[in-house]
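Note that one protein chain is taken out, while the other chains of the complex remain in position.
Letters A and B mark the chains in the order given here, with residues in each chain numbered from 1 onward.
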Amino acid sequence: MYVAAKGGEEAIQQAEKLYHHLNGEVTREQVEAIRDHLPYLVDRVMGEASLYAPDLAALAIAQSGGDLYEAVLLLRAYRSTQPRIAYAAPVTPDELLTVRRISASFKDIPGGQILGPTLDYSHRVLKMDVLDTLNPPTSLQNGHYHEASEETGLTPADRPAPRAYPAVADWQRAQGLMAASPKHESVDPADIPDVTSDTVLFPAPREHRLQALARADTGGVLALGYASMRGYGLIHPTVNELRLGYAEIMAKHPVTGAQFSAGRARVSQAEVVTSDGSKAGLSIGFAATLGWNEVKIIAASTLDLEMNQPEPHPAHTEEFVMYHTEPVESSGFCIHFKLPHYVTFASSVDNIRKVIATFYSSESKLQPERAEAQS
Amino acid sequence: MTVISSRPSSPNSNDAPRLITAPPLLRAKGLRKTYGRIVAVDEVSLEVYPGEVMGIVGESGSGKSTVLRLLNLEEPADVGAYTLDIPDYAGVNLFTLERFARRMVQIQHIGIVYQNPYLGLRMRYTSSGNVAERLLITGERRFSTLREAARSWLAASEFPLDRMDDPPRKLSGGMQQRVQLAKAIALKPRVLLLDEPTTGLDVSVQALVLDTLKRLQRELHLAMVLVSHDLGVIRTLADRVLVMRGGRVIESGLTDQVLEDPQDAYTQQLVHAKL
Partner (left out) sequence: MNRLAALAAPRQDYSYAFLDAYAKRELRRRTLKAIAIPGYQVPYASRELPIARGWGTGGLQVTLSLVGPESIVKVIDQGADDSVNAANLRRFIARMSGAQTTTDALKATIIQSRHRIPEEILREYQALVLQVPDPEPLRAVESNSSRAHEMHAEADYGQMWLVLYEQLVRYKQYIQGASYPSLVNGRYVISPSPIPRWDTPKLHQSAHLTLLSAGREKRLYAVPPYTDVYPLEFDDIPFQVEDQRGWVCAITGVKNKFMNEIPQPDGTSTYELSDTGYMEKVAPADATRTEPPGATYYDEQGNFYHDGYLKPPIQPEL
């Protein structure tokens, strides 16, 4: 029963039990399997939740039966209970342990185009034979990346990858194609505006915008970014640089004050550029997120660029983008329409009856021909 | 300061030349407005007296519409002063007002009719509502008063009252301009700004709308600034005229004088092209 004069409490408990009965209980093995075998799914959830915690993200995915909006909500709700005990040092692109770095702007770039791990140029063919065998594929078992070997078919590179890659934009700045970077000022990380604990007002500070894009819904930024790319936008973006890598999370020891590594996080960043032909040179759009999620950051960096235009399309204005790509809010509001609304509905019905009574002098019945006359 | 205002442009008019002793209602001095590197308006000054119609002619890009936007306080000039002889604000450069006061002056003392009715009207609402909104903004809270005001201002604009509750999007271009006009005068402003008010209308409709404008201007003793590229419209309504080109005023004077005997080469070209 949906709303019972008695028994609502019992009903919701039973409904939850039924869910677990149908979907089975969550086990540690399941969570580990998700964490180890579905890294891009885990990345996506961590990015949207803005909480880098692979174990918890995998648990959230398992616990929600793979409903990603629920999984993001679980992580966000957990996150809002956690005190912030330290701020990590900023990570710059040249400190990033880059495993994939490509640029569409030039055939080759200083440091080279590094394809890295990608399915971009694979044939999208289902490997039906996997279903025929009882043995799981061995290459990524338990998340332990195997050394390049006969078995994996990987050929080691001729020379080791460099520790860091220069930014394409730095070359463009040196060439005078792009305005110089603003002067670096050292800021106490605690003073950086934070979208999770500040009130967001518009025009939003750039920090808020980039943070909102970082945790935006992948599908949401894709839809708006795609609208922009397809022609509703004012600009044609070129992917200047796309990077996937590992960021070293450096924190300050509270007692000794020494910097130490708290671990590494998978991150993605994208820069798109455009030119309006003016003397201003190239303008740049930027986005970064936790986890590896290329489609999201390409779309997000395009939106970042679009929002800088003087009169962007409504769907690319800051307020529109930031409000409507927020995964927890948009999905929550959408499903709230499942809640009973019979009081508001009764209020509307009262108006309909009064209008009918006013215009047709007999209340409570709207005949089909009357309905036509009304329209 | 005293000037003679005559209406040589309307030979049928019975109005005798009148002596105006009042100070100018509208004074704009040294207006300059730039957009990036483009100078839209430069060193434009004008004075308009109560009951007088000032025409501004020029081709597109001459800066005449920008002048009107400045006079409507839609944006401030970069340089220059703009005053209206209205209560509380006499002698105040209106460009220096903060948002709220600026909006109040705009609502209560300035009426505007745009060429494009979509700029001046709420197309989804009723025509009467468009007029009533002016009174709502200033705090009128009796429905019957709002209806009465909408009815009488629409009637004054010679709008057919049986259509007063139709939305403007269902009306013809001429009727839309009449709704704009009723809305513009609903609060009895001192200044009425007209931006190509009859451009795009059929010639016969245009003549009727111009008649209405002329009558209302006389009855309400409005100071009007009329922007048009159409010398016929200017000739019909304006007492005096400014000719603009490249953001500057290149010639000014009584309408007949300027149109019959243009001094500036460009004005001559403009006038002759029309003949």
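Quick note on the criterion: a contact is a pair of C-beta atoms (placed from the backbone, for glycine too) under 8 Å apart; a residue touches a chain by one contact, two chains touch by 3 or more.
These figures come from a predicted structure and were not determined experimentally.
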Among A:R76, A:R266 or A:K296, the residue in touch with the chain that has been omitted: A:R76
Contacting the left-out chain in the complete assembly, out of A:Y40, A:F106 or A:F202: A:F202
Sole contact to the chain not displayed, among B:V39, B:I137, B:L220 or B:V271: B:I137
Of A:Q172, A:T289 or A:S331, the residue in touch with the unshown chain: A:S331
Where the missing chain touches chain A, by residue: 2-9, 11-12, 73-74, 76-77, 79-83, 85, 196-203, 254-255, 319, 323, 328-329, 331-336, 339-344, 346-351, 353-355, 358-359
In chain B, positions touching the absent partner: 99-100, 103, 122, 125-126, 128-129, 132-133, 136-137, 141-144, 146-147, 165
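By definition in this document, only the chains that are shown with their structure count from here on.
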Rounded Å distance between chain A and chain B, as computed from the means of their C-alpha atoms: 52
